[in-house]
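Note that one protein chain of the assembly has been removed; the remaining protein chains are unaltered in position.
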């Protein structure tokens, strides 16, 4: 049975809409069961806690040693600690009130000295996870394999110049897919942190891309073989740790998938902090992936626009959460994906309660975003303006163009008949003001 | 017959390999007819002068008025000036010793008050251009239509919310294709400077992308109808003037083309200054486009890595030109594309001789790059190291993976048999040192 | 008497706090005479309209021709137009309800063919300006000289390698100071858009900095001579149009002023879009300038964090306006400075009403920021947490350090006595959540 020993001073986080500024251990906006635009908030938001940042993270950074000393990380063997950690996590999920979590294979169970030992560790730990899932109702949003931390992967996993390393990654993914099936994961994520290069001089890009594509094809084949139903997701990131990662951004991944005939088998897991590192606006890859029918899930976090590395901060900006939720609602929701908090408390936020405060702040930020987005969509002012703006494509020559039936010749003829088009204001500031109205 | 009236103090630029530091009006490295690695330098480099920067540019910037007062831009009607300008340009091409030039429709001939008048202007000017081409042997590397400067295009051309504007752009492209055929252009470029958005709030991205794809399809159909043989090229740029342009970078365009089934009809024209604005290394998009078989041509220029806008400087960095030429040689050359100097003299470089100095400096930089690249390729030290590095994919399990015949199961079995892979140094600094050896 | 002919469909903008999403021609938050934290909103906010963007701007950008065709810019001589434009501006100020405007000498009156003619134009125009100021009560927040647009300044004004150009700039500033006195300007701004370099190769940085300092000293001397009381302000910008501008950011200017003994004579005019271009967070230079006692005024605008050039957008982000106003209140206000909208409607926002909508949106954004900041300050939750955080510096060894009376020896002794400090959570997410509470 689930131990409740780590967060002893904290009970189930309540919804207290009228709480004051000092009250940071309650939801002021997120009301899980409240129905908005036809679904509960819980169903729209599908929050997930990520296991590595919140339960494995130590606070170490490239310039400093660990600062986060967690009770569950101390005492006993590696497996003992792994179990304590899992109990702590389920205590946290339960008290916070989220239905999903995500993990890497190597977060869940310690790496062994051989593949077989690592797999046995994983078997034992996932037995416990399955039991705790059943007890609490918490589910796996996605599983992923850590193919980047072990030194063997320093030159890449599926893109390693040595096929022996690729083989190791393949074995690890095979096990990861088995685990996904066992735990009923709704998605499976590939993040290619070492799939790229530091120097073009020592890299055969063409070969590496082909190997990566073939690696994915093997994963698809095995998934189908074992009857695993979950959605495959690729998570783009432009750089870091590599100088360049092949999965640079949404469009890069879409181009890659289509080139290798893989686009029917994958969707994207978009992380806005990665999007901004690629030089785009916060919401950009979420919007683009959605437009191409490829938005599968969101790693809801944020960076600082003035920083050039991944800070994985908790998303607190209401403007951003409003745009994200507007996009999500417009595509009919994220299911089977969700909003996974791929975010970590700052290494200076050393208290256990900071873990709660951070998640609550972010969940409230998304709840406000959802409420705003619903108002925007239901009032229809912005969508009405947009419809008006593109009206010319619904009839006549515009309709022919929209349907792919036009020719240059007839469009030239149209101009000869109708002359210069009139200038129409884009009215960006009006749209911005109206958007602000809903914040 | 070609007037030679503008650059009166300057004769045909000679090759003077032993010239001193002060001598900037001669080539010290570029020797057009010299054969390297089986071709003349002229054939490897296929230099082109761009008409707009060097003959239409005024030196105006967002904070300042024109500084460049060219003799060919003064006196007479718009058409008189257009002709003087064309003569000046051919004088320049001839004295500089380049075989190609590139232009926008609206550089070549002034915009009229109607489409018909614009087209008549273009007819008259291209008659002259054809004559000057025949006299001098200079050819058109590519033509492009200016679908961004006129106010009608402020909200996009093929992605304009008003189909009337798209129709105007279509009429203009139809004429542009006719001109390309008339002048024997070897390529035709699409640069979508206004195909994108400033605000996601007022934009229907899905509709705009579909319209852009349909626009390209109409252009392909007309090209085939008139029997135009040139290569179609799309030139990626991430932003500026828009906040976001759909043709963000090489992979974005490849993704777009594949999604809409257009990839057989287009290659890419890569401009490194655009590549760096997209957050990549200088050579990145050239390498990626080449790997995907999509590198058609290069707009050889440079930006400053510390600046966030397009400065279109002349490329002077030997390291960069060496990497570019190594990629070009490895794919067998750029033909029918070339190295187009999409670069402008600084607005402070007000003398006519600065135009020559800048082009000569860049041509010499590329000539040095070519010489270096040939040595790297012919000595084979780097390629030998690379071959060794990926050797595991040429036999056994590696060969199966490379050929797409592997499975996760047999790779797992391989690990169970062979255990942990050995760690192999990536030796980046060694590659860098060896590369430096050739600079 | 003031003509009211340009914005005929628009009356004085009212305060309508309950207006709906579609209503964009009213204030929903800005209530000029409402008293908050001891002052009227008008007194805290000191809004100013900038003349160049809103009345001289054409919508041209580096890739496109003018799009904004204003009734006041057409018909008659340059001076006729200048007068119509000034009438239009005062109509706008009055209807919008702002008390201040800002301008460059060359916005106000057309450049003549000689300095003398330019000065006469300026005399005539400022006579009219003075009259309109009296009629309407609108005042000059600041005057500045345009020392960057004319070709003579392409290589710098006070840092030009040719002292003849510096002399011209000096003459222009002399006249500008006279105009500032005549019109009762409360501040005078120096923006060194061309004071910097494009290439270190052709630049003597040491000489240029000394010349710039001496130029400022001459301006201070003349200001004192004529008894001009206004505050001198330097506006930092890191780059654009130059590759590097000497007034890079707040700290660069502070370092420069202190090195040359000028810091008593200048404060800073901070523009957040410039701050973000320098790689800082939006509020950074406002905070730093305030900490050093150097925050004189704010050019309230915004850029897009994903763009690398100055977009001068209207500030619409409530989070940003809240932080700015919190800083402003904490330093006791900006007077004699203000919040100048150095912002322009997008070139696609071609309707006259867009000018109003943009300003209203920004004023409401600042009004919301002010209201939030007042609540944050008056509730005192955040300031109380901060006081607690730094408590150790109010007594004992901490007090000695704070007062500059400590030594390494006694601090070492303190450690020998007291050992390792305890770890204290920085609680960043708690601060962020509480800040969000007030948005």
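Going by the order they are written in, the chains are A, B and C; count residues from 1 in each one.
Methods note: a residue touches a chain if its C-beta (ideal position, glycine included) is under 8 Å from a C-beta of that chain, and two chains touch if they have at least 3 such contacts.
The model shown is predicted, which means the values in this text are computed figures rather than measured ones.
Although one chain is not drawn, the whole complex shows that of C:238, C:303 or C:336 it is C:238 that touches it.
Per the touch definition above, the residue from C:166, C:295 or C:373 contacting the chain not shown is C:166.
Only one residue in the set A:46, A:70 or A:150 touches the chain that does not appear here, and it is A:150. If you put the hidden chain back, the residue from A:23, A:61 or A:117 that touches it is A:61. Across A:228, A:307 or A:423, the single residue that touches the chain missing here is A:307.
One of B:75, B:137, B:305 or B:332 touches the chain omitted from the figure, and that residue is B:305. Those residues of subunit B that touch the chain absent from the view are 20-22, 24, 28, 67, 276, 279-281, 284, 304-306, 314, 316-319, 345-346, 348-351, 354, 357-358, 360-361, 364-365, 379, 381, 423-430, 432-434, 436-439.
Summarising the interface, subunit A meets the missing chain with residues 59, 61-67, 148-151, 153-155, 193-194, 198, 239-241, 243-244, 277, 304, 306-311, 346-348, 350.
Residues of subunit C that touch the chain left out of the display are 114-116, 151-152, 154-155, 161-168, 170-171, 173-175, 177, 198-202, 204-207, 209-211, 214-215, 217-219, 221-222, 238-239, 243-244, 248-249, 251-252, 254-256, 258-259, 277-281, 283-284, 287-288, 291-292, 323, 382, 385-386, 389-390, 392-393, 396-398, 401-402, 404, 406-409, 411-412, 414-416, 418-424, 426-428, 431-432, 435.
The rule is simple: only the chains that are shown with their structure count from here on.
In this assembly, the C-alpha centroid of subunit A lies 36 Å from the C-alpha centroid of subunit B. Taking each chain's centre as the mean of its C-alpha atoms, subunit B lies 40 Å from subunit C.
Across the assembly, subunit C contributes residues 67, 304, 306, 346, 348, 350 that each touch 2 or more other chains.
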